[in-house]
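Right, I'll just put the structure down here and ask away after.
One protein chain omitted, others in place.
Here is chain A:
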């Protein structure tokens, strides 16, 4: 356990993270403690192996996609700022009212940003479109070997058919938002952080 947790994080850094993500002071210290306990190499950044060491994440069918969401394009290490930025997507939206110093730009945990996070889990090549292949790959991750290729193919076809409005046989972000407009995204993509 990082016994120097709260000392290695400077006050200015905590303030910056507070402004950017909306987490409170004590939440940031606690999450920093968690960050250091995952960081086995003790070099201030997390690698993909550090995440995969968590057994409950390793057995999650979409574990690799979730881990990938932390790492910006082409990078293999994530620092504490990046870690917090990604976690900030999962703050409950109600918490924003308590935070008076929220920036004028859209907060990281808005409904749109939560949906964007989920969209990027499907969009493997980051080209802002979910193609049939990408959907198939993600489906395959979720079901393993238990459903046949044909059935999976027809599921993918049906899903794209229902969502696609401009006929390009792939789902864009706007089409994605439209399909999920009735879903309670705020509740399903939020974690209750305690103060």
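Keep in mind that, in the parts below, a residue touches a chain if its C-beta (ideal position, glycine included) is under 8 Å from a C-beta of that chain, and two chains touch if they have at least 3 such contacts; residues count from 1.
Here is the rule we use: contacts and distances are computed from a predicted model.
The complex includes a chain that is not drawn, and of the options "TTC8 protein", "COQ5 protein", "Serine/threonine protein phosphatase 2A regulatory subunit" or "Glycerol-3-phosphate acyltransferase 4-like" the UniProt name matching it is "Glycerol-3-phosphate acyltransferase 4-like". Of the candidate positions A:38, A:93 or A:116, contact with the unshown chain belongs to A:38. Of the residues in chain A, those that touch the hidden partner chain are 1, 3-7, 25-27, 29-31, 33-34, 37-38, 51-63, 66, 87, 90, 117-118, 121-122, 138-139, 142-147, 151, 154-155, 158-159, 163, 171, 176, 179-180, 183, 185, 188-194.
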